[in-house]
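== subunit A ==
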Amino acid sequence: MILPGNASCHGCPITIAMKTLDEIENPVVLMPASCSTVIAGIHPNSALKLTVVHVPFPSTPSVAAGMSRGYRKLGIKANVIAWMGDGAADISFTALKAIAERNEDVMVVIVDNEAFMNTGNQSSSSTPKYAKTTTDPAGKRENRRSVSLSLINYGYVATASVGYVKDLRRKMRKAGEKDGFRLLHVHCPCPPGWKFEAGLTVEIARLAVQSLFWILWEKDNKLRISEISKKAYENRIPAEKYIKLQGRFKGIKREEIEELEKFAVEEFERLLKLEEIL
Partner candidate 1 sequence: MMIEVKIVSRGGQGGVTTARILAKAAMEEGLYSQAIPQFGAERRGAKVYSYLRIDEKPIRRHTKVEKPKIVAYFDEKLVEEDYAEIKILNGFAEGFCCLNANKIAEELGLVSSGWYLISSPMSGAIAKVLGISLSSLKYAVMSEFSSKVNENVLAAKRGYEVVKC
Partner candidate 2 sequence: MQERLQDESYKSGKRVLLNGNQAVAEAVKIAEPDVIAAYPITPQTPVVEKLAEFVAEGVLNSEFVNVESEYSALSVVYGAALTGARVFTATSSHGLAYMYEMCWWVAGSRVPLVMALPTRSIGAPWNIHSDHSDVMILKDVGWIISMAENAQECFDLTLIGFPISEELNIPYSVSYDAFMVSHTAEVVEVRDVELPKRKQAYKILPNSEFALNAVTVNDARHKARKTLMKDLENSRRKIEKIGRCFLGEDFSLAEKYRVEDADYVIVTYGGWSGDFKDVVDEMRDEGVKIGLLKLRFLRPLPEEELKEISGDVLVVDRSALYKFGGMGGEIKRIIPEAKNVIAALGGYEIGYSEIKALVRRFVSGKIGEVEWYP
């Protein structure tokens, strides 16, 4: 449980997500270098009333797998949670894929704020096209790629958003009750990184879902696009409404917004087709 008085920024989405960890029984939380590391507290204080292990960036999935194997061998009940940002998911991807493949009893939570925020907003593979970061000052040139989609064939995989906490809690609880590899990919709009007012975190997160820039789905035995996103597809709001609130897209051209919108809709429709076969 996240304790008040921690080092998160105003309006931090990650701490909203952290609160849902109380859905998990016997949690042991692993944290690589990330915003979460700083939020979790500076020695000798910890901001989480939980067992937390801080680990180097790319090692997170493997340390988690090691802990879960250790607990299994020693007969200790525990739920090992690898809590990482999109940056750690990038740098540890080989290990992440490997623990998924081995079906290690690990729950991975990716709090995705679409850039390396802890080091001051550099591009990650999650950063959307045309968003400005300090390493893409003119805007990113490539489309983002979803880490959860790339691991959709392994265990329980779901997306969630801090804009829809009830849905997030449900998926957190469900993932926590399962064995083997589980992945929860949580969309986390970041006020300082995306350059919007701190009070708008939840609103932006919801706009992302309603404009199809973030799709809520769940792959258990079968892939299901969550009702919230299905409704959003039927009553889609214009991309502009989502994009214009964010300073990272400052100066974006009309046709570029249209391109992003097209990309988002196409991605949703691809997922609809996938739903029929997966």
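Basically, a residue touches a chain if its C-beta (ideal position, glycine included) is under 8 Å from a C-beta of that chain, and two chains touch if they have at least 3 such contacts; residues count from 1.
How these were chosen: all candidates are chains of the complex that A comes from, given by their letters.
What you see is a predicted model; the values in this text were computed from it and never measured.
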Inset, instruction - Please name the candidate from 1 or 2 that touches subunit A in this complex. - result: 2
Legend entry - candidate 2 partner contacts - residues on subunit A that touch it in the complex: 26-28, 30, 37-38, 40-46, 48-56, 58-59, 61-74, 76-79, 94-95, 97-98, 102
